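Every protein chain of the complex appears in place save one, which is left out.
Just so it is clear, A, B and C label the chains in written order, and each chain counts residues from 1 on its own.
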Amino acid sequence: MNEIIAAGPGLSAWLILAGVLFSVGVYGVLSRRNLIAILCSVELMANAVNINLVAFSRFHGDTLGQAFALFGIALTVAEVGVGLAIVMLVYRQRQGIDIDDLHDLLG
Amino acid sequence: MNSFPWLSMIVFAPLVAAVVLLAIPTKSRTTTRIVAITSTLVSLVGSLRVAIGYLPGGGYQFREHYPIIESIGINLDLGVDGWGISLLLLTSIIIFAGAFASWTLTQRDKEFYVLLLALVCGVFGVFVSLDLFVFFLFYEIAVLPMYLLIGVWGSTKKVAEAGPFRFLFRLLDIGGKEYAAIKLTLMLLTGSAFILVGILAMYDSAGAHSFSIETLGRATYPRSLQMWVFPALWLGFGTLAGVFPFHTWSPDGHASAPTAVSMLHAGVLMKLGAFGVMRIGMVMLPQGAASWAWVVGCVAVVNIVYGALAAMRQTDLKYIVAYSSVSHMGVVMLGAATMTVEGWNGAIYQMVAHGLMTGLFFALVGLIYGQTHDREVGNMGGFAKSMPAVAVFFTIASLSSLGMPGLAGFVAEFQVFLGAWNGPMPWWALAGVLGAWLTAVYVLRAARRIFWGAGPPARFTNLSDPVGTEWVALVVLTACLILFGVAPRLILDDIDTTTVGYLDTISQTAPPQASAGVRP
Amino acid sequence: MGAWIAFLVIATVLLVGALMVVSARDLVHTVLWLALSLIATAAAYVALHADFLAAAQILLYTGGVVTLMLFAVMLTRRQSGAQVLIDRANGGLRAALLAAALLGLLVTATVRGTPKLVAPTFNVDSTQALGVTFLTRLILPFELLSLLLLAAMVGAIVLARRDGKGVKLARLAPRVVIGQPHDGGEG
Partner (left out) sequence: MTSTTSSADASPPPIFPLHADHLVLNLALIALLLPLACFVLLALVWPLRRAGRLAGWLSATVAVISFGASARLLMLVVGGEAPLTETVGWLVRDGKVIASMGVHIDGISASMLAVVTLVAACVQVYSLGYMAEDSLPAQGRYFTYHSLFITAMGGLVLAPNLLQLFAGWELVGLCSYLLIGFYWAKPSAGQAAVKAFWVTKFADMGLIVGLLALYGATGTFAWDAHLVGIWATAVPALLFMGVMGKSAQVPLHIWLPDAMEGPTPVSALLHAATMVAAGVYLIVRAYPLFELAPSLLLAMTWIGASTALIAAATAIVQDDIKKVLAYSTCSQLGYMIAALGSGQIMGGYFHLTTHAFFKSLLFLGAGAAIHAVHSNDIHDMGGLWKTTRISALLFITGSLALVGVPIFAGFFSKDLILEEMLEAGQYVPVAMLVLGAGLTAFYMTRVIVIAYFGDAAEGAEHAHEAPWTMLLPMGALGLLAVGAGFGGDLLATLWGQQYHFGMTPIGITTSVIGLGGIALGIMRYGTSTWTADLLGGLRGFILSGPVDRFWDSAWRQGLLPFAQVVGWFDRYIVDGLINMVAWLFIFLADRIKRFQTGRAQDYVFAVVLGVVAFIAYGMVGA
């Protein structure tokens, strides 16, 4: 026990943290109704992934993981940009951004 | 000697024209038509050249070979025999006439011609392909444009709601052109699925890693395989040939389609089906064919009589002609089912004769409908007064369809009947003869009701005979009907050589069963 | 020991923030809790010796994304005339069960399958290493990334334009009506 404490949080600790964060994000995506709130939840999931990458990078001693995480951040930012633009579009067309109102896929 | 790629020219001239039409940004109607007709003329000239240059003695001639995917043995392998020549000629004549018959089309005419030419490229391809995969590819090219051609340019017909399936009419919009288009496409594609399975089974069983029809034709397939692949091919191709009970796309489809499309579809496309059954199904799977011949023949007999009776009941001009196609394609299938020389000669000849005849019919119906905007026979009468030439051409087409000697239909039907009489079940011939009589009944009845009787009803006062380019289709088709009716040996000799060659091969690879033999 | 304390603090803040993100009823609060989570993530990066990432996280996310989100919330709060900032849960139980199942699997997998790695003790300047990586091994993806961002920017502008052209673009997809009889003629 002391060894573990002495060694500090290991890889699995970070992975579990990321897993919990990811699951919370999934819960948010599935349960929120407001599009912006859903986007926020997606951000949580993306963060969880990035934490994973960085953690692996740290414990493997390879900066490549960090590079990927940076890519991930950039992609997420791009996604948020486009996503919010879509939200604005939806709002303009429908005067609301409740996802329950968006069921055009229903044939 | 035959270094010039005639067959490629025939096959791809329409395709090139289609691409050219897409590429040139013209809205000129005349330019569109000139490009289209030129390409069909190129194909026609090529077909004539091939027909004349074909040396007696049979076999595939005018060979061309271009590798496509060598690893699994797919090649663009072209060549014609006597059957191919006849059907090439038929196709090029019909499309030439059909291009003229669409001259007055106004709505999206460029797209129409593009699709029509793409379709005809597929038809040509089927008749000259010696590679089963390419054969199938061309087959699909020929079938698919029909969906758009009917769905966009077609016409709609009200069908009375009745019968046990009454509730379906609103749901499916039965009678609508979209209904006709989707029905035709779905039924034919379902057939294609059967064909594809059959082809792949043959490819697999032959184990030669080649789709070459000749290679596959030399292979011997186990009887068990033949016993299920042949029916699959028969159903698949047969759907296109209008085999009962999978013929119901034909009346609706042909009735809804615009003139040139009906001409091409009934005149040529249905032949693809029959050609497939004979060339792929019967020649390559002789044992399966011999075992199933009685079914094929009996169904063909049903087609003949049933189609004729159904035609008798129709009051819509296009439906009459469409059902007559069902009946006449039955004659083709009957000839095929006999597995005799006369029967097969007759079947191929009937394809040509019926193609010309029904092409003429639909061209005339298009002319009449173009002026009356009515297809109901009961509303017509006395048209001979205002459109005498149409009456004459219609009568000639009718006479060919009922088997009047001197016209192509007789040569074909008589040979089929001869084959049937000497085939496995002589009573087929009786049914065929009965069908010919029923044809006389409904077709002359229609002719009388349309053209004879006191002058045309008041609302049809402005009718007139064809003008200008409209004559071309009628004259060309009629001339061919008479020519092939008077001098059958123009093509019959080549057909006969090919038929005998195939039947010889069959009897060598698989001794025909006693019942299906060719009696002396 | 210190590392553990840092981890636990970071984890607690992060998870509390995340949970509030998915449960807060006020949208503004949601976004603010998200900001907290993102900052906590940056702290996690620091704890993992990824200083540059932490900086990028703060700048890009907390600075950029959260601001954008707030703008979006403000711009879209009017719904049929009334101000709506309240969000309700939607099939929460179903979502919770699925998330829990996912969590269970992830944790199980982590516990079962994670190799016991020990973080290297040598202290690399991760920022420098990252820069070298980007400009050597990953030069092409790096440039592509800028293209992607450009495309996203353009896309966002096109979509969100007020003059209606963007809307038109989005409406390009044809509406297909099947089964309607049209009486068309030929010829």
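What we mean here is this: a contact is a pair of C-beta atoms (placed from the backbone, for glycine too) under 8 Å apart; a residue touches a chain by one contact, two chains touch by 3 or more.
Just so it is clear, the model here is predicted, and its values are computed rather than measured.
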Displayed chains contacted by the hidden chain, counting the whole assembly: A, B, C
From B:Leu48, B:Leu172 or B:Cys298, residue that would touch the chain that is not displayed: B:Leu172
Given B:Gln314, B:Gln350 or B:Ser401, the one touching the chain that is not displayed: B:Gln314
Contact residue for the chain not shown (choose from B:Pro25, B:Gly57, B:Gly207 or B:Gly468): B:Gly57
Residues from chain A at the interface with the omitted partner, ascending: 26, 29-30, 99-100, 102-107
Chain C residues that touch the omitted chain in the full complex: 90-91, 94-95, 98, 101-102, 105-106, 108-109, 112
Residues of chain B (touch criterion as defined above) contacting the omitted chain: 56-60, 81, 159, 162-165, 168, 171-172, 174, 183, 186-187, 214, 217, 244-246, 248, 251-252, 306, 309-310, 312-314, 341-342, 345, 382, 384-385, 399, 402, 404-406, 410-411, 414-415, 417-418, 421-422, 426, 429-430, 433-434, 436-437, 440-442, 444-445, 448, 451-455, 488-489, 492-493, 496-498, 500-502, 504-505, 519-520
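The rule we apply is simple: only the chains that are shown with their structure count from here on.
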Euclidean distance of C-alpha centroids - chain A vs chain C, Å: 4
Distance between chain centroids, defined by C-alpha means - chain A, chain B (Å): 61
Touching residues (chain side chain A, partner chain C) in the complex: 5-17, 19-28, 30-34, 36-37, 39-41, 43-44, 47, 50-51, 54-55, 57-61, 63-64, 66-67, 69-71, 73-82, 84-89, 91-93, 95-100
Interface residues, chain C side, partner chain A - complex: 1, 3-4, 7, 11, 14-15, 18-19, 21-22, 27, 30-31, 34, 37-38, 41, 44-45, 48-50, 52-53, 56-57, 60-61, 64-65, 68-69, 72-73, 75-76, 78-80, 84, 87-92, 94-96, 98-100, 102-103, 106-107, 110-111, 114-120, 124, 126, 129-130, 133-134, 137-138, 141, 145, 148-149, 151-153, 155-157, 159-160, 166-167, 170
